[in-house]
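What you see is the complex with one protein chain gone and the rest in place.
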């Protein structure tokens, strides 16, 4: 007798366990299955700071949250409906994210004395009544797994390692997800280890069947396809992966080899990892000795005619400042990607933050403007990488692309774009002299103030460029005072001119004028969007603007802002965009800041908006 | 029969010649003599960009300008009254600085065919009438020098090298300066080379006598002691030298050894050179392998209990960003000195600029506030170095001290201060546990939010600090979200709190409210002051504010600014302080920018002010 | 192990006294644990008060080391520990300064500072935990990884020819060069003591197993089965014997060759001379892939020489200045040069 199935609009589940418990894989496979069902969704992994913190401790807990729905889903969810806790530490670290009345699925073996001690808990919360306001289901998953695999020939250790598949199977059952995609992926993953594969599959099914057969569960749930999603072919994508794909696409659109100079750093390394897999796309990845060498090698590659990029995070970007100045002076294309993390200094390397905007704008000596753009979510990264590359190449300018740890590691369904619809990127190559009497003028500008890109190897166009101030047009070293002023203004004008080649700012939602506009950038997008949507559904009339272009701003931004009485600028920092807006437009923009290494949640966003509205 | 002497209020002389012509020495000795007479004065050397550009070319011209007066002198002068031109290139490069009707003293031998060719001049300006609007005196100084030294045993080359002394002697006569100080200094300089000394002295006198005896000069001039100058004992001082002295004084006031970690770079190297001479003051100077090592070594020295400083210019400061972040996180005292030069990138290394303010404010990853202060003129540097050290040590915070090439190389009379009147600097040393049960709390803050300085070697207070986010009070690594927000705000609050320990902003001159206030910082001081004084003398009523403290601002700054209808912010950059003021105070401050590697001059400053006033 | 060691037992500290209250957070099984233990074991024997120790590190798994030491410590930024330690030692020569670094920290981003420290010869112990991988960033190849290494950033194998760390620092005129292993506690203790007693920069390369991202990289040198065939433990003045005395190394001109002791006299063997820089060079170049060579990989102290320490000369220059000119007097300084009075 099949158990009844209840339909839900949206659900948030948090899988939490020890680093070794495989919660990331569990979450990912649950995500895949949900995506294939056509749910809209958003996920967020919450890694521990240590590689392998001592087992069983709070520091060693690894979490993965998925928010999926048949409605629009913009964030991984503030609060979860279900918490899977593989041990005491996982419960301790994550209980605060669970709604009252929420479901806890606990591996009771993970609450033995040793685990309680490691989690620094005096009493067993599964026993002492402290979880009374939740719906707790205890299962000795370890025991089940060992029993199920008794005759598999695997050691206890190996058996224990597969127990996450039991959890996955159980949750798949509970939310009516088919197992096919998980099975397929496990088969691929363990192709070379048939016993492990069999053990995993066995536990996956065991979990599924467990839901069906035990009395513990009386209802199942289902979440249907999201009708709000655009039609087309989808796949899941993580932020850093999408950036990597975007750069490969950009190099193809520009007809240039791709060159990445990088040095590993959390949370940017995955771009290097991803790109290094795709050599067949004429991708050159270079793990340099440090961040300075990484960007310098990229500058060399750019001089040679490649689409050159460099990827890092805050501390590494700080090291690149001098070289970014050189690229600015050389007027060569380069994209500098900063996957922001908690700062200052080493800060909170595994946490997210948006505190490198002012560094992106001003973190160099001298008047050194670069273009700054940002991405708002994982499925936005592909396009932003292409856009950054386009601007760099077509405007001969360094472009700083800002993402953050939240976007980098988050995953979302991505409507796979039709590459043939993308505009080609046109490098400003010069192969013939552009001056009088067959002279080359490497710094002669076109009407966008852009100089030509003259590649070494081009016969007859031999020339020298460098970091000293250059004479207008000839590019020769010049100490002439007026020329210096002219060139400083020219480099600024060239960046400003990019505003003519980017879309005007659109209002995401809400009225075109009114009491309040909320202006965000980067990864706060989903949260702000959800908060405003919910409030406007309640009858408020709040506008949302979300910036992609931070330098230059879209030409109409100032105009738009002046149409609202109040401007609220939420940021995961201590107030940075708000400074630029106040300076530029002299509007009394109000900062709203959270600096906890965590994204905003919808509840606090709504609360702040209401506070600003005086409600 | 002595020639008549005419009194002048102020005079500006520009000495110009080939790099090898010794114009810097000439200028310096003229300056010394004028200073000894009690003139107020200001000087500015104008070095060529190359070490030794080809002799005779415009690129190789070296200039030295002195403005001296019996009135207040705040700038080296826009326009000179006398131009000494040792060759054609020197004339060509400097004629634009000479007033119409001004005096040219030209070494006619420097205008021979070869020199004209090297200077790329078709005709000899001394002969072709093109200098008719000036008062030109031609002297074959080379010939005079050779003749005078015929029997000296010196080679022609050596003789030629002394010819600047003839010029010095002549100008000393012309402006009625005594020769004693020059003689004394020459004697010291050439103590080990008696023949060279004799040659120099002979030519010095020859020049002096030449003025007296030839018919070329009919009048002499004199400039009397400046009564506006405060009473006391004076000496001349250059900006970088004064900074070096200031740091030595600070280390004495704090009772700490001084440690400088530095890497040579124009125009900052002279601080390293100066400090390395004063080892007897317990000064440790370390020429590191690069700027990163320089600041890191300074951080190590600070950890060990020294007054630690690091000195550089823009590109080097860019490299220090990551380490400044570390110092911010460690909350250790350090002073970072930036002698700004023309940027971006290598830019115009020998020229001046104020374009690193935003880098000072924001050039690091994460929320990373440091204190920023600046010096306005050479004789201000001593106090600013002490003030920077005091804030760093007493507030356990990195302090960025901004100077620039103009101040660094400029010289001025300096009223030698009475060191006993300076407040002691009090390091916040801790030698006993400050927590309960004998526990050390290295990040426990006092009411200024300042943590204690616990030196290695202190028994029982062993502890670890680092660049990861730290727990309040204990300083242990903490990934706790609320703690991170708390600590970010705390570090900001600590910097903001410095505002309680600095003077309120004063109005330099002009009314306390009104139509216009001109807000400057750094080396524009003298020029703005002169311009406003002259305008106010003409009946205008303009106010001047000049900032020393750029972060935090003095507490009353916002209040002051609101009392004027207009705020004008002149800067030798493309608009930086103006951005901060607009952001902070939402006043529509007007930028006024010059980006030519040169200071403002009084004429253009007055013109801009009048324009803003609508006159 | 070496007769030159003379220890100064003036304190009664024990290894435990050097353990801080912080939970050690390396992966279970990581080689760093053993190194920590050996350092904690050796320090009490040095006769230096605990508060006089300062441990400075960069960033990496290895660089978390200072947190676990009940001494003064500074966990700094990636690659810069050597520079920070330099400044500390210059102003505080009274401290016993130890730098803890990884192969990435010391030889990639920090290689310049490492080599400059070494040529300047400050009296600092520089311990490089070489696991031939970037541990903390989860497994990219490092400048000591073998060519063709498959890692996250090199899915078809790394291209770079690796540094030979001991040869590299010898090229920078190191005054103390040694190699040891996490899994040989006694040997490591001996080397650490020698390093501590050496005046000057003591460079100690420590093979360290990263069981998560590069497990077994050195097993050939650390595990019983192969350890004594593939490694040779050199001691000053002793013949170069290995494989339990069954084999030896002799020098054929400048070329080391393995000989069977069955038909060789010990007298013909290469006698290790830790004062001979050229021989030390030959030693450090016994570095081929152990699978491709019968020459064993050497462990022990390869080279020691005396050279003035930077901080001593710096201090001397300051003292000389004071002796010559008297202790600096700021009033005199600012009143120097030409002065005039306006009354």
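By written order: A, B and C. Residues from 1 in each chain.
Note that a contact is a pair of C-beta atoms (placed from the backbone, for glycine too) under 8 Å apart; a residue touches a chain by one contact, two chains touch by 3 or more.
Here the structure is a predicted model, which means the values were calculated and not measured.
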| said: For the chain left out of this view, which of A:20, A:417 or A:558 touches it? | reply: A:417
| query | Of the residues listed, B:232, B:264 or B:511, which one is in contact with the missing chain? | reply | B:264
| field | Touching residue (missing chain; options B:108, B:152 or B:276) | value | B:276
| message | Which candidate, A:124, A:458 or A:483, sits in contact with the chain we can't see? | response | A:458
| remark: Contact with the hidden chain, among A:298, A:355, A:450 or A:495, goes to A:298
| task | Provide the residue numbers of subunit B that touch the chain removed from this figure. | result | 50-55, 57, 59, 263-266, 269, 272-273, 276-277, 279, 285, 287, 289-291, 315, 345-346
| remark: Per the touch rule stated above, subunit A touches the missing chain via residues 32, 35-38, 181, 184-185, 225, 229-236, 245, 248-249, 252, 257, 259, 261, 278-284, 286, 288-290, 292-293, 296-306, 308, 322-323, 325-326, 330, 382, 416-417, 419, 456-468, 476-477
| Residues on subunit C that touch the omitted chain in the whole complex? | 108-109, 111-112, 115-116, 119-121, 143, 156-157, 159-164, 167-173, 251, 253-255, 276-279, 281-282, 285, 307, 310, 313-314, 317, 320-321
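Keep in mind that, in the parts below, only the chains that are shown with their structure count from here on.
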| Chain whose average C-alpha position is farthest from subunit C's own | B
| message | As a quick test, compute the distance in whole Å between the mean CA positions of subunit A and subunit C. | response | 40
| task | Please report how many Å separate the Cα centroid of subunit B from that of subunit C, as a whole number. | result | 44
| task | Just give me the whole-number Å value for how far the CA centre of subunit A lies from that of subunit B. | result | 46
| note | subunit B residues touching 2+ other chains are 322, 325-326, 466-468
| query | Going by the touch rule set out above, which residues of subunit C reach two or more other chains? | reply | 59, 77
